[in-house]
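One chain of protein is taken out of this complex; the other chains stay put.
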């Protein structure tokens, strides 16, 4: 028997009722609903204000119904009804960001995965501790500007959407940096970025084994970022700075990508360490997560961040990716969530995948 | 009952005969034929000179037969035969460009979609009027060089394939600009590009509703452009100019991409406005179209162009895209055209989708 994340009382109703996969109408909701429908589960879209109309265009991904709330904070008031109906909340980046990690943590509705993980993701320091404990290769961190000895990226605390970043290709350029608040200085690793979509199942022993259960690789993408990704067309950063144009790193979309096969051992090893350490730290990061790294010219995969829930890059693959096609046909991350939920019900192990 | 685009006489034969989907052997013909075959329609490839041999390699996309003409202008002479056989011409960028909008307009064969739209697309001023009337966010237009206050792209009238473009990151660089003909000055919006493949059906009420009928989102791509897309590898624009290398924007291919889900409401709203306005202006843009925009770091989608017919980026998805997989399985834009044609026949509404 595995680790119980939820009290049995919270999930009791789900033994009798078909789960209703519930998420906020944003981020990766189309895919989550699409996967749940494919597996015969119910679906509920939580909308702040009027539900977005775009679902009309996607008959296979439209939720069965909507719950419109004036503010996301009001969701808590519906907890009792949601619980009774069999709602299972699937957290996404938007969901947690809009609601706030505390309110989300207090939401008295079963959540898919371990809600404790979100506190670890949203705190840069705790995330770094976790990854260091896991022994995962990361870009270096510099204690202060004077210790910088190569290219760096400087990130302000709480900078949303990559707007407050400062890039310097050498210590010399740090002269241009005028801090406006607390910041961290990271080595800027030069290489190509990969966002690997994993799924950790504490129930399954069929995939790549970790200490409790197994992990699967379901897809990979690269984020599109504005304006950095097309900035070069206007000329060199140096000249742009003089013209008052500064690089920003706001995610606007995603492109599919695969990794050199000989790097898969590295990436699986990293993902497994992260999962195993999460079990020790807070009972385990259950369900989808993303390992985000840069591959250097020496073919080292350096992790610059992890996401501890479904990432929007998985939206590329509602009917399978170059990786998930080797696991099972038509397997999206959204569908994988639904499958895990069904299995946990059948095997009476809901407390291990819900919290 | 909707808006009749074609006189009933032009399409009468199609009530008795299976339509023969007909297009020029270029641009997106493989996909158009593939979709038509999948729906059991006939296919005819119009070739200028000898038909290209590459169809031999694609058994599922080969047209049933070819019509070889010495020049595309000669197609008109075959109009009577084509009409009798049940030909329905699917316009593509190449088709209209090679034939000329006037000759295409006069072609006495049923055309899928509203042939009047092509006059609006090929005239930059009319297209801008249309989009402004629709209230769509666009890059700014500058009346003259002295009013420029940021990065701009200067396009000569009728510059084919993005060769005659001039980029300046600031007013200062305009000193290098030596006009060689009439031109327009547009704000150069810095961000990431998305080409959203829509389909407007005046028959359907199942998708995202517009005033008459509905729209669907079937895919998304980003165009590959030579030499701009890999130019940066050689160094900064500034230095390249001195070495005699100038940026060009010639489309050479496409890569798949998806957009942040929270931007979908913006893009659907834009597409719906464009369609609704087209109904007022010229009876409606029926069938596939593409909304081409740049997403800024403030997550605004700014439309820099629209294509009023199938775009080559749809060739990425002969068996479905990240978006069309949420509409129906295996749904390409080519297949969607065939489905619309079949539905119009069944419901006796051919005059609404043909012209």
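Letters are used for the chains, namely A and B, taken in the order the chains are written, and counting of residues starts over at 1 for each.
As a convention for this text, contacts are C-beta pairs under 8 Å (C-beta built on N, C-alpha and C of every residue); 3 or more make two chains touch, one makes a residue touch a chain.
Everything numeric in this text was worked out from a predicted model, so none of it was measured.
Q: Could you tell which one of B:2, B:76 or B:253 touches the chain left off the display?
A: Only one listed residue reaches the unshown chain, and that is B:253.
Q: Out of B:7, B:235 or B:329, which residue would touch the omitted chain in the full complex?
A: Going through B:7, B:235 or B:329 one by one, B:235 is the residue touching the chain not shown.
Q: Tell me which of A:147, A:192, A:242 or A:346 is the one touching the absent chain.
A: Within the whole complex, the residue contacting the unshown chain is A:192.
Q: Would you indicate which residue among A:56, A:187 or A:216 is in contact with the undisplayed chain?
A: Going through A:56, A:187 or A:216 one by one, A:216 is the residue touching the chain not shown.
Q: Hey, which of A:77, A:141 or A:169 is the one touching the hidden chain?
A: Selected residue, touching the omitted chain: A:169.
Q: Since one chain has been left out of the picture, which residues of chain B touch it in the full complex?
A: 26-30, 34, 52-54, 56-61, 94, 161, 163, 224-227, 229-236, 238-240, 242-243, 245, 248, 250-256, 312, 315-319
Q: Provide the residue numbers of chain A that touch the chain removed from this figure.
A: Looking at chain A, the ones touching the missing chain are residues 150-151, 167, 169-170, 172, 188, 190-194, 206-209, 214-217, 222, 228, 231-232, 235-238, 247, 255-265, 268, 294-299, 320, 322-323, 325-329.
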